[in-house]
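Only one protein chain is missing; all other protein chains are in place.
Chain naming follows the written order as A and B, and within any one chain the residues start at number 1.
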Amino acid sequence: MALIPLKLKHLLPTLILALLTVQPTFAAKETSDKGDLKTEIREYIMHHLLDSHDFNILSYTDDAGAVHHVGMPLPVILWDEGIKIFSSSKFHHGETVAQVGANYYALDHGKIYKTDAGGTINYDENHHATNLAPLDFSMTKGVVTILFTALLMFFLFKGLAKSYKTNGQVAKGVGRFFEPIVLYVRDEIAIPNIGEKHYKKYMSFLLTLFFFIWFLNLLGLTPLGINVTGNIAVTFALAILTFIITNVTGKKDYWKHIFWMPGVPTVMKLALAPIELLGVFIKPFSLMIRLYANISAGHIVLMSLIALMFIFNNWLGSSLSFVLAFAISIIEILVALLQAYIFTVLSALYFGFAVEEHDHEDH
Amino acid sequence: MEIPVMVGAGLVVIGVGIGIGNIGRGAMEAIGRQPDAYGKIQTAMLIAAALVEGIGFAALFAVS
Partner (left out) sequence: MEKLLGEFSFGLFFWQSLIFIGLILLLKKFAWKPILDAVNEREDSIKEALQSAKEARKEMEALQSDNQRILKEARAERESLLKEARKTSSEMINSAKEEAKAESQKILNQAQEAIQNEKRAAISDLKAQVASISMEIAEKVVRQELEDKDKQLKLVEQLLKDVSLK
């Protein structure tokens, strides 16, 4: 594996040298290995995107061929005719079957299935496991990260709130950085989209949402291998809250615009109602998909580019991959903020639709 | 001859790319004309781009 020192003045000669030293015979010799490497990388990326039952930071194979994992096991909580709690170390990273009482459980693609002592897992024709899957309330890597973020946010913003009291209405320390962002959410996201009259009751949700998504997006870019906001369950939970809040706080005008659009002919009203009703569900659905897809795609691209360095296995390709991966990392930092912003702005916009009041009939 | 669904998704993504490009160009022209309305244009641009983006994701997830 070649990771060249990236000094610009050395880059050009290095590239030329690399071009000259690419040996076709060498590449041909390793083709079969590379096929395996690609499958392995694909598996690895797919595994990374999913939640896992242990907090694994890195795995490596030593000279003797034994696989070592660095990280910590997390508690597994199952509901299978009563609560079953055990450590995920019993799975040995999916290699063994965990025996809890008289039950056996096995991991398959990040999910826990009930199995027998031999760990048999049956698949249907679509390669889906058909074993019984108990309800899984485990403290997975994602849950631990969410908990960590929640605690971080709680102490961060509690400290900010406290500093106003102790420091004479002026934020101090790290709050100096976060206060303008809080004000930005209020002045540029909440007030213009919801309106001066109603925005206050949505502020807590919008602020929490914005910082929660942003922090988790950024945590996803750390080398800890966390992917929380790129998980459909998490974005679903966030989007459904927006959906619930929008429809619970929706005023008369909001429902009128959905079911009986004022100011259009009756035929159009009948035609618009189902479309508008569909829109009510599509809006949070697109929120969910957007965040999930952006973060997942970012992780896939980034990891693929890093993997490319290993696949190319020569000076030119690897260094190009490195430069590209570096650039994409920087873009991803921007995307982390942008996606949090978009989610918050669109939520605020939907809340704005919900509380909007029309004075005139012909709107 | 059957066209693979992946090709369809690719076509949708091309369309979405052109669409978002147009939105960006429109926003930049608008900012050029009215630099004072920068904030409002940016918000509208992001919302429009987000909506178009949704179509692309729908296509990608329909085939995956």
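Following the convention adopted for this analysis, a residue touches a chain if its C-beta (ideal position, glycine included) is under 8 Å from a C-beta of that chain, and two chains touch if they have at least 3 such contacts.
Here the structure is a predicted model, which means the values were calculated and not measured.
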| item | value |
| --- | --- |
| Absent-chain contact - pick from B:Leu11, B:Met28 or B:Ala62 | B:Ala62 |
| Of A:Ile146, A:Ile191 or A:Leu316, the one touching the omitted chain in the full complex | A:Ile146 |
| Hidden-chain contact residue, picked from the options A:Glu179, A:Asp253, A:Glu276 or A:Glu356 | A:Glu179 |
| Given A:Ser88, A:Thr115, A:Ser138 or A:Ser286, the one touching the chain that is not displayed | A:Ser138 |
| Subunit A, residues in touch with the chain not shown (by the definition above) | 49-51, 77, 110-111, 128, 135-140, 142-143, 146-147, 150, 153-154, 157-158, 160-162, 164-165, 169-170, 179, 182-183, 186, 203-205, 207-208, 212, 231-234, 236-238, 240-241, 292 |
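By definition in this document, only the chains that are shown with their structure count from here on.
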| item | value |
| --- | --- |
| Averaged-CA centre spacing for the pair subunit B and subunit A, given as whole angstrom | 21 |
| Subunit A-facing residues of subunit B, complex | 39-40, 43, 46-47, 50-51, 53-54, 57-58, 60-61 |
| Complex contact set, residues of subunit A against subunit B | 188, 192, 286, 289-290, 293, 338, 341-342, 345-346, 349 |
